[in-house]
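One protein chain omitted, others in place.
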């Protein structure tokens, strides 16, 4: 017997390509199997949701520096291991293309079409220096209390 | 319907500033919402609980070397990404101060006052070379069986 077997949450803390892929493959798999899925993006994970183009925003010098040093969106993520300044990520993306595995951008698109709820953590947006308009459309904004409310109703809760 | 919705556990494996912050923000949020929260510190996560001052203990040469190379307490943690020998952590702490976000030390203090149970994993203390007197007050000591007992009663269990 299982309980609330139709709800899952994933905290996406990491902004690495490999961990982002794992997060969306699990989320999309669960959603395709009829689950209600909430992804809560925090810290480096926010980079996955960044718009690929530059967005002008008011930032302090330190915020601007911090944000500038981080990858702008799902297409520019690195690997958590063996990235070698982007070579590793490029190799993995090349292999994925050869095998017709979905790209990160396609995984996000699928998540959206399957109704996966994507929430950006407002507190880490503040600490990292991100403004709402820098993230892709369809993202909701909330804090840890919202996450905990969702997790209370889920039977699988992961931190990635 | 939810079950045991008032208990959460977090394994704090990482000793990085960003992941330590995430752990305590979730733990404190859950405790503030009336949950019983257990944090189980293991491997690098033990560094978060180290006393900031030097503590004299009997150690083998390898233990002493290992312990000496790790950060002494919550005030000296680095970032998991973009640390640049401490510059990244310093930048993030500066931004946090400007935005009046709680420091790690304040987060630990809050956890204590909210009754969050902090357990140090005795097995990894042994492997890493830590003695009980090197950790801050109020920490309990136990092994994986204790963690599993707590996790069995919780509805959210994270590994960070």
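Lettered A and B in written order, each chain numbered from 1.
Operating definition for what follows: a residue touches a chain if its C-beta (ideal position, glycine included) is under 8 Å from a C-beta of that chain, and two chains touch if they have at least 3 such contacts.
This structure is a prediction, so every number in the text was calculated from the model and none was measured.
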item: From B:106, B:132 or B:152, residue that would touch the chain that is not displayed; value: B:152
item: Contacts of chain A with the absent chain, listed as residue ranges; value: 1-3, 5, 18-19, 22, 25-26, 29-30, 33, 35, 80-82, 91-92, 94-96, 98-99, 101, 155-160
item: Touch residues of chain B, complete complex, unshown partner; value: 3-4, 11, 13, 15, 42-44, 60, 62-63, 65-66, 69-70, 123, 126-127, 129, 144-145, 147-148, 151-153, 157-159
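By our rule, only the chains that are shown with their structure count from here on.
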item: Distance between the centres, which are taken as Cα means, of chain B and chain A, whole angstrom; value: 24
